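What follows is part of the complex, with its chains left where they were.
Note that the chains take the letters A and B in the order they are written out, and that residue 1 is the start of every chain.
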Amino acid sequence: MVRIVIQEAPFDFGAEADQFAASRSDVGAVVTFTGVVRNLDGEDLTAMEIEHYPSMTERALTRIAQEASDKWDLLDCLIIHRHGRLSAGERIMMVATAAAHRAAAFAAAEFLMDYLKSRAPFWKKEHASGAAKWVRAKDEDEEALRRWQPKPD
Amino acid sequence: MIDVLYFAWVRERIGIPKERIETDATTVAGLVEELRAREERYALAFADTTALRVALDQELSHFDAPIKGVREVAFFPPMTGG
């Protein structure tokens, strides 16, 4: 089971978390991750602008959620990602994973986040202290993705 | 005819989100060469393709890939989702 939501409007994290996987009786472990627009140290962050590639985003997210579901036998999997202009403190996105045991739920959630960070077609622009700049991709996010690659025999 | 899309600072440098162009190029790299030759804003946007990513028909690809039969090419900086 995979659900993908891409929207400009805020989402209700509490309600989503509460309803997620609630109908499955074989779930033993649920992990959620939520990304929040944070105020940068000493800066006056007024907004985060998120651009995306509409015709690609849902397809890409559906495929990766399906891949995670297959790899870790997930019983449920949810990705919600906003775009548009968000203020500090607003929730940008969430993933949720449900599995029989905790190791699978944690690994799948981390995999989805590593993927979203550097392979899902979103671009963030920070508006702080009157200036706007595109967020640079971090080398450590590329590194993080590498740990999920199959090891050569 | 091929649709070419630009996102994030690539879109800002070129000044438009999308255009439909006629091309003789057979690969992404060939298309980039044609675009660079057009105007300075293209030359600037495509100055360093290692800083860019490309998608062909909504699938991540690479600059050596052929574009025969492709309907939509998108250029953008490394993604920063999550």
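To be clear about the criterion, a contact is a pair of C-beta atoms (placed from the backbone, for glycine too) under 8 Å apart; a residue touches a chain by one contact, two chains touch by 3 or more.
Worth saying up front: this structure is predicted, and the values here are computed from it rather than measured.
Q: With each distinct chain shown just once, how many copies of each does the entire complex in this file contain?
A: When all copies are included, the complex reads A x2, B x2.
By our rule, only the chains that are shown with their structure count from here on.
Q: Approximately how many whole Å separate the CA-defined centres of chain A and chain B?
A: Taking the average C-alpha coordinate of chain A and of chain B, the gap between them is 26 Å.
Q: Which bits of chain B are touching chain A when the two form their complex?
A: Against chain A, the touching part of chain B is residues 5, 7-9, 11, 55, 58-60, 72, 74, 76-82.
Q: Taking the touch rule as given, give the residues of chain A at its contact with chain B in the complex, in rising order.
A: Residues 35, 51-53, 55-56, 59-60, 81, 92-93, 113, 116-125, 134-137 of chain A touch chain B in their complex.
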